[in-house]
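Got a structure for you, questions after.
Not every chain of the complex is shown here; the ones you see sit where they belong.
We just call them A and B in the order they show up, numbering each chain from 1.
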Amino acid sequence: MIKELKVKTGRREELIDITHLVREAVAKSEVENGIVHLHVPHTTAAITINENADPDVKRDILYKLSKEIPQQDNYHHGEGNSDAHIKSSLIGPTLQLIISDSKLILGIWQGILFCEFDGPRARRLYLKIVAD
Amino acid sequence: MIKELKVKTGRREELIDITHLVREAVAKSEVENGIVHLHVPHTTAAITINENADPDVKRDILYKLSKEIPQQDNYHHGEGNSDAHIKSSLIGPTLQLIISDSKLILGIWQGILFCEFDGPRARRLYLKIVAD
């Protein structure tokens, strides 16, 4: 079964912690052991895992990506968001995580981050849980 | 069961839409719900998802990757393709997608792109479908 999560972004570029949404879906599924598959169905957004404790880590990721891949360059695509398409493929649109003993496995400092690169928009995230 | 797809590339750098190949494999499998695992067994190629409507998006991705990671730099590897190895790890060699109601799930604008960074070559792609 596939579940659709909704993510509302508020700026052009933003890393939004969605760990709690994924944990809720895992809890509701009552799956004890398995895999959670996550898929961002957009071409100017992505999904990653990184530190969620100090907000400056998220700021630094976005700062550096935009410094190296600015919105203006010698791009041909006419919508002004080629930088967002490039960042989407560099970070990646899919992620898989392990469920063990009914818990979503993440490192102590790890959070799941929805990456908005061309917002603000109403975004979606597909989630599928496969039990062992 | 593992399936091997063949991808013929025509230039040194090229993003080739292979969505139809993956859709065909999903249709032939007759799997209604599950996961498609994709793996590029090369170290100078990769696989990603991005916009497949305007060809300029593919052009801009290759343009920017090559601008930032040119073929010549202070590399030590003697084959002249260190840039391709670096791009391969940045984009990534594996991808997983959801099959739901016998359909491969992709966003409206998303296509699956085989990324050639050191062609032209005869390339391969491993595909495995796991039913729920």
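FYI, a contact is a pair of C-beta atoms (placed from the backbone, for glycine too) under 8 Å apart; a residue touches a chain by one contact, two chains touch by 3 or more.
Computed from a prediction, not measured in an experiment: that's the story for all the values here.
Summary of assembly composition: all chains derive from one sequence, 2 are present in place, and the complete complex in the structure file consists of 3 copies.
Here, only the chains that are shown with their structure count from here on.
In this assembly, the C-alpha centroid of chain A lies 20 Å from the C-alpha centroid of chain B. Considering their complex, residues 33-35, 48-51, 54, 56-57, 59-61, 63-65, 67-68, 90-92, 95-98, 100, 105-110, 113, 130, 132 of chain B touch chain A.
By the touch criterion stated above, chain A contacts chain B in their complex at residues 1-2, 37, 39-43, 68-69, 73-79, 82, 85-86, 88-90, 92-94, 96, 126, 128, 130.
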